[in-house]
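Pasting in a structure now, in structure tokens, and then I'll have a few things to ask.
The complex appears here without one of its protein chains, the remainder shown in place.
Labels run A and B following the written order; every chain starts at residue 1.
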Amino acid sequence: MTEPGRSGAPVDGPAAASPSAASPAPSAFLDVRDLRVHFPTDDGLVKSVDGLSFRLERGRTLGIVGESGSGKSVTSLGIMGLHTAGRYGRRKARVSGEIWLNGTELLSVGADHVRKLRGREMAMIFQDPLSALHPYYTIGEQIVEAYRIHHDVGKKAARKRAIEMLDRVGIPQPDKRVDNYPHEFSGGMRQRAMIAMSLVNNPELLIADEPTTALDVTVQAQILDLIRDLQEEFGSAVIVITHDLGVVAELADDILVMYGGRCIERGPAEQVFHEPRHPYTWGLLGSMPRLDREQQDRLVPVKGSPPSLINLPSGCAFNPRCPYADVPKDDLSRTVRPELTEVGDRHWAACHMTQEQRERIWTEEIAPRL
Amino acid sequence: MLAYLIRRLFAAAVMLVVIIMVVFGIFFLVPKWAGVDIAASFVGKQADPAAVEAVREKLGLSDPVHLQAWEFFKGIFAGRTFATGGDVVHCSAPCFGYSFKSEQAVWPVLTDRFPVTLGLALGAAVLWLVFGVAAGVLSALKRGSLWDRSAMVVALAGVSLPIYFTGMLSLATFAFGLKWFDAQYVPLGQSLGGWFGGMILPWITLAFLYAAMYARITRATMMEVLGEDYIRTARAKGLRERTVIGKHAMRSTMTPILTMLGMDLGALIGGAILTESTFNLPGLGQAVLNAIRNQDLPIILGVVLITSLSVLLANLVVDVLYAVIDPRVRLT
Partner (left out) sequence: MTTQRTSGRRKQALAAAALVAGLLATAACGSSGGGKTSDAGYDAAGNKVVNAGTTKGGTLKFAGTQDGDSWDTTRSYYGFAWNFMRYYSRQLVTYKTEPGKSGAALQPDLATDMGKVSDGGKTYTFTLRDGISWEDGKPITSKDVKYGIERQWAQDVLSGGPVYLKDILDPNGEYQGPYQDESADKLGLKAVETPDDKTIVFHLPQVNSDFPQMLAMPSASPVRQDKDTKSKYGLHPFSSGPYKFESYEPGKSLELVRNTQWKDTSDPVRKAYPDTVSVKFFSNANDMDQRLIAGDYDLDLSQSGMSPQGRQTALKQHKGNLDNPLSGYVRYAVFPQNVKPFDNEHCRKAVIHGADHLSLQTARGGPVAGGDIGTNMLPPTVPGTEGREYDPFALAGADKNGNIAKAKEELIACGKPDGFGTTIAVRNNKPVEVATAQSLQASLKKIGVDAQIDQYDGSQTSGIVGSPSNVEKKGYGIIIDGWAADFPSVQGFGRPLWDSKYILESGNNNYALIKDEAIDELFDAYAKELDEGSKGRIARQINHKVMEGAYYLPFTYEKYLNWRSSRLTNVYMTDAYNGYDFISLGLKSSK
């Protein structure tokens, strides 16, 4: 288990998973180490994210996939520091681990410092642009506000900037639409506006949490194109979160697959997509929409239901749903939690099966059926 | 927008007519069904049938109800003449008739008492808005805390304790005990300090009830709003929490509050009956209470009319305000 060590490598090995206080400031732009986000609830401690580590450089795109409830949003909100900001009531989320952004560790640096980074260094695009925009303020007002928190400029200048951004994200007649309210925009335009608002401060990290789920298919493609173009233009680091492997396959340089709050496979997009090495990823691929199939059966989700985040199954968290749980010897699947192991070049997976078993099942049973 | 307003005003006018009809109906038909005679109660102990008949004639109670209602409407816009037994009185528009009991003209009674009630309602509204909303917001932000729980207990007390009780309690404590306020009504025109000293306890008492309701609703609304995606967006922009709460969350929280405020103020114009009678405030509520006791229809009608009018107006203002606050609402 060695550090991949390649400069610019977006994904590192499990070494980063040891959260030692003495760990040196990392060279990566974003370095998440052993992130844990736990929520105390009446039923018990919900471990929504439990020991997640990854790295991301500027100019690169990381795709995070996983089914609903696997902890994708909790991860991104964790990075943004939004679990602790404005949490009212006695039950606070417990966030631990390390989040290094451009040499600053966000969990220890103080809430106000993180607040100042929010929106300027790191920005986020949310899933449903209608509910994420304030219904009582115009698009322009909301963008202007986002700009003026971090820039000491007058209203006029900020408005000019807002129009410029709306133009940049492809909104026609931006000088007019700037005064519209969110409900006067179509779904796709709203998401464009949301993107314009996120990018108004040229953030170096952009997190897009399911940016296209609420949109129809043609618009989805446009928005994804837009994100790709903008990334090229601004050179930011981008995290794209989705259920949909197809989306990230197009967009991402690297892919991270989450299951039950943990990473179960990650690697370069090409490899994870074409040579996945974890039974859960195989399942995800099987549920991918395919152009050559009928629309109706395009989503065949992985059989079974997601694991309880309060009591993860022992051994491999996936074992109750895994068709191959009996393949590894000594009932390992049910007794020992599999660590991430290197299964290819910068490609890691957490499964007890041997390399041979995995390759055989992939080539003989899975690949032909896809 | 203009067309909308005109339509709404027209609907309001129709509404008023209906309300007057209903009051007329209640006043005239119910006693008839119950077999009682209003006129008899205006004659002395030695009520002989001729005198009762004469009084019935004079009060206009012997005409058919629809005729009386028509005369009443006519009086409001054109004035009318009352003539009985050699007593001829012209009552110029807006004529709401004369009190059965004291014989004074109703319209001056209304205009004289309206400012008292308005002052009571507005003053109390300022208090309950400030304190109710502040307490509700604080409770929402510190939900589950000792503050939250005690505030909600106080609020529960506020909504369930009768005004008469809280009113007498405040009188006993601040007026008779500590002697901080005189707590007797003085017209504003006469002395500002006196007016204030007379109004402060009624304000507090009335505001206590409403503040309690407003606190509970503010708390619930604020908690709901804080869970909204756009609040998260506001935070994601890097806004200070102050701004997030004070601007983004408050804007949404205030919308239902304003609606309520409009309705409550409208209804209070005729509805501060308990507060006014507890504190002896010479407002419309006190007048209507006496009028009901005295079966004094003209006063009842006048107050009901003013109240309905203010409720309808408040409705209209709320609707317009709503459109101003919430751009999604379009008045068409």
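Descriptive notes on the structure:
The rule we apply is simple: contacts are C-beta pairs under 8 Å (C-beta built on N, C-alpha and C of every residue); 3 or more make two chains touch, one makes a residue touch a chain.
The model shown is predicted, which means the values in this text are computed figures rather than measured ones.
For the chain that is not shown, the touched chains among those present are B, taking the whole complex.
Which of B:Thr81, B:Thr111 or B:Asn280 touches the hidden chain is settled by the complete complex: it is B:Asn280.
Interface note: of B:Ile6, B:Val89, B:Val126 or B:Val324, the residue touching the hidden chain in the full complex is B:Val89. Those residues of chain B that touch the chain absent from the view are 34-37, 40-52, 54-55, 57-58, 84-87, 89, 98-99, 101-104, 109, 112, 160-162, 165, 167-169, 171-173, 176-177, 179, 184, 276-280, 282, 286-287, 289-290, 295.
Just so we're on the same page, only the chains that are shown with their structure count from here on.
A straight line joining the Cα centres of chain A and chain B is 56 Å long.
The residues of chain B lying in touch with chain A in their complex are 140-145, 226, 228-241, 244-245, 248, 251-252, 325-328. Chain A meets chain B in the complex at residues 77, 80, 82, 85-86, 88-90, 115-120, 123-124, 126, 128, 131-138, 145-146, 149-150, 181, 183, 197.
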